[in-house]
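Pasting in a structure now, in structure tokens, and then I'll have a few things to ask.
With one protein chain held back, the other chains of the complex are shown just where they sit.
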Amino acid sequence: MKLHEYQAKTVFADAGIPTPDSQLASDVDGVVSAAEEIGYPVAVKAQVQVGGRGKAGGIKLVEDADEAREAADSILGMDLKGYHVDRVLVEEAVDFVNELYVGITMDRGEGKPVAMVSTKGGVNIEEVAEEDPDAIAREHIDPSFGMHPYQARKAVYDAGVDQSVARDVSSVLTTLYQLWDDKDGADAEINPLMVTADDEVIAADAVMNIDEDALFRQPELAEMEEEAAGGDELEQKADEYGFDYVRLDGNVGIIGNGAGLVMTTLDLVDHYGGQPANFLDVGGGAKAARIANALDMVFSDDNVDSVVFNIFGGITRGDEVARGINEALEQFDEIPKPVVVRLAGTNWEEGMEILNEDLVTVEQTLEDAVQRAVEYAGEVNDQ
Amino acid sequence: MKLHEYQAKTVFADAGIPTPDSQLASDVDGVVSAAEEIGYPVAVKAQVQVGGRGKAGGIKLVEDADEAREAADSILGMDLKGYHVDRVLVEEAVDFVNELYVGITMDRGEGKPVAMVSTKGGVNIEEVAEEDPDAIAREHIDPSFGMHPYQARKAVYDAGVDQSVARDVSSVLTTLYQLWDDKDGADAEINPLMVTADDEVIAADAVMNIDEDALFRQPELAEMEEEAAGGDELEQKADEYGFDYVRLDGNVGIIGNGAGLVMTTLDLVDHYGGQPANFLDVGGGAKAARIANALDMVFSDDNVDSVVFNIFGGITRGDEVARGINEALEQFDEIPKPVVVRLAGTNWEEGMEILNEDLVTVEQTLEDAVQRAVEYAGEVNDQ
Amino acid sequence: MSVLVDDDTRVVVQGITGGEGKFHAEQMMEYGTNVVAGAVPDKGGQEVSGVPVYDTVHEAVDEENADTSVIFVPPAFAGDAIFESLDSELDLAVAITEGIPTQDMARVNKRLSETETRLIGPNCPGLITPGEAKLGILPGNIFAEGNVGLVSRSGTLTYQVVDSLTNRGIGQTTAIGIGGDPIIGTDFVDALELFEDDPDTDAIVMCGEIGGEDEEEAAAFIDEYVDTPVAGFIAGRTAPPGKRMGHAGAIVSGSGTGTAESKISALNDAGVPVGDTPEEVADHIEEFLA
Partner (left out) sequence: MSVLVDDDTRVVVQGITGGEGKFHAEQMMEYGTNVVAGAVPDKGGQEVSGVPVYDTVHEAVDEENADTSVIFVPPAFAGDAIFESLDSELDLAVAITEGIPTQDMARVNKRLSETETRLIGPNCPGLITPGEAKLGILPGNIFAEGNVGLVSRSGTLTYQVVDSLTNRGIGQTTAIGIGGDPIIGTDFVDALELFEDDPDTDAIVMCGEIGGEDEEEAAAFIDEYVDTPVAGFIAGRTAPPGKRMGHAGAIVSGSGTGTAESKISALNDAGVPVGDTPEEVADHIEEFLA
């Protein structure tokens, strides 16, 4: 779960990290009155979770009420990379002499958290990581101890931060780790952490992603309003159904259980000359209703010309899958798109018996099923 | 720093450990009105920090206002093992079917905390530890991870606690560890943790000792009113001066620097046939004023007939010590008790030069100094 | 022969009183696994399908000499359950649970470095030595006794590959699903080492997927230490960069590492042929054993 900038800033500020004065606004008058209260100049920042907001026109610096009105007018309601902007953060503009980067994330390879500091803040840190990896100081944290103060200092000095602000930056980093730890963060970042002419540091942006698996013990965060899923409406639908779903460009719809097997099915579609329309993993132990939802999802995609249903049962039972397929298809007078089914593993024989072969094509092997679906999709395209 | 029962109970209750309803009272009317509010029967408990309060008459169970008045009358103002009782805790009397013990302390040998649970609560746990050590389940905690929930369960089941209350006792133990950890506890104990007929657990007593060295980061606890040091008035005075001081039965006053050396000086007094009157460690790096305070302390002890001053300078400087001795003694028309001084280590020659040998006897070795002091003490007694 | 599990393995099932735990305990026993105990806080004294339940894993070890734990505990409590199994000095703990908070696993990972117990998973199907015992949720009927070791990050993909092998009459010594989470116990390198040291494993299948660098590390390890022939499979060749596909691990950063290409070429460089399809993997193994 990714917090909005305004939410993350509140969390950071509550923990004692200096943040600029700011207010959330959802209409033009609100923007202007917030700006008046804060005092010009202010930044008007679209609250959508896409990278490169600034370049895309989602952040504007304004000097007076006219400019504020104009900025609010242009940003509120805009479509930013597929996301509708319905709120902006009106924020005190900070005069800075330096921009730093500080962040905490999980280093998967090491299996432990890592704190990162760089004097190359204010830019895309992934690019810095790629082009000049030494510009980012990294300090791994033993999660049983947490971050020791000396580790924060070490990262800060290793990064080449000025002595005049080292103590404050260390303190921000320590707090950030504490937050990351307390709130089950996946990533916590401040980019840029601005340094003013008076050697004050201030978090001009705030990123906080929470481990979805840990939301059960983060009730305050779980209650925070999540962004209405933007972009693709099928991905929004998948979100509602709780599927792992990715929409792709092809015309062969794919449903399966288990990420590895579904990816493999995609790969086989490609291997046999077809083009996958999506990735859809129903997960483990799916019951009939869930299977029906999955079919509904894939049918809703206009690009899909055929569907391959590949289930290898472990905890998922073939009979449940078959029932779900029947249910989903029996409601149609005419099956919208040809469906190829391959069942293996737990209760596959029962499933095969249950399946209504008037509605679907049954194949015994994965290879045959994929080839058949690719064929069907080709036939549709040939029509 | 040892919290009072009423303070510890507040700390425990705030953390969610069930405690009986209670009120602090400092006069008879207060006791009665508290008892009325809580509802009879109640226990009236002297708030002084000595063991065996009950046996000594410091705890009384009362059934009505008359008894409450009577109990308050007898307990308030009483002298309990040298401590003046000026407050009592009036507490709901709990009907129990079992008494457990739970505690957290630092296992010095292992260098790690240990959680302890026993079904033999309500009695002196040190005696249980000695007579039936297996009756106490112990679980060592890795302080970097803290106590895992499974460890609390393991200790509770190892101790033989009933399954019906295991979850609640585990939860109390986990909370107690958390408190111990958060508050820099030295020991945290509940004895007894009562179990009611309804399988509820409730902390009928509460012990919480805080690591004095960590009080700087426990401002809330540091602010809690400490017991006016009871018992010996010289020990109270030492407390004010900040000396490590223990009063003993003999007549040779002893002042030195460093616990090991002071203990050795005591041992030598004994070895040479004398009797130590006290242990007084001025600590490392003592300046002249502190040295003078130490002499004042020992002179205030009527039992003292002679004083041996044994300083081996490391960070403590002989010249400072000599100046302190001179200052302290020069204010007397007549030196109240003979003082033998032995200086060694850092700046001992300077110290020797500074010392006013009209006021003190100087010896070169520890053995000679102790023998001389023992001699002086004997002479006084022979008079 | 086999690795990690055989018919001497004495299993305690943590969470045996739950729906999943009970069902799979029964399935395991039906397969022949020696399930000697269950462990569930405050449920000690009960029996589940004839298996005695204890309040703690320590009791299960003391009373029933359990040496291996299979964990079906809900994600909120699974981290603690793993710690308990590590503290009980078991030989092996297998965590089936999906959705354990990553920070819990980071702490488990630290403790793993301090203990002798091996962890498989979490979020994994478990492991099986065909004809002897299975630990976890794998469908036993698709496996067959034989001489191929299999290690995989993905559950159902494992089944698919095993199916291809078994259908050709190629059986397995042991098949291990290591799980697809960001932080896991036993990894490819650990499993490869076990198979390399097992005299009865004559060939190895390694099924990876996009994301992370575990397959690249495995390739380097194979290059240096593994003489047993290895055939590989990498799922996710057609996955677009930057998209997360199911497993937390299966995300392609787009920065050149973690892609299917990088993994396949690392494996090829280590002399490991990578099949385009599960059947091709079986072809390679058939050749190795010919």
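Going by the order they are written in, the chains are A, B and C; count residues from 1 in each one.
Going forward, a residue touches a chain if its C-beta (ideal position, glycine included) is under 8 Å from a C-beta of that chain, and two chains touch if they have at least 3 such contacts.
All of these numbers come straight from a predicted model, not from anything done at the bench.
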Visible chains that the absent chain touches, using the contact criterion stated earlier: A, B
Selected from A:K2, A:R69, A:H84 or A:H148 as touching the chain missing from the view: A:H148
Residue of B:Q178, B:T264 or B:N303 touching the missing chain in the full complex: B:T264
Chain not shown: contacting residue from B:P113, B:P149 or B:P192: B:P113
Of B:F12, B:F279 or B:F299, the one touching the omitted chain in the full complex: B:F279
Sites on chain B contacted by the missing partner chain, in the whole complex: 106, 108-109, 111-113, 126, 130, 142-144, 181, 184, 186, 211, 213-214, 216-217, 244, 246, 248, 256-264, 266-271, 276, 279, 281, 284, 312-315, 344-346, 366-367
Interface with the undisplayed chain - residues on chain A: 145, 148-151, 153-154, 157-158, 163, 166-167
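Keep in mind that, in the parts below, only the chains that are shown with their structure count from here on.
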B-C or A-C, whichever has more C-beta pairs in contact: A-C
Centre-of-Cα separation between chain C and chain A, whole angstrom: 28
In chain A, residues with contacts to at least two other chains: 142, 144
Chain C: positions in contact with at least two other chains: 107, 111
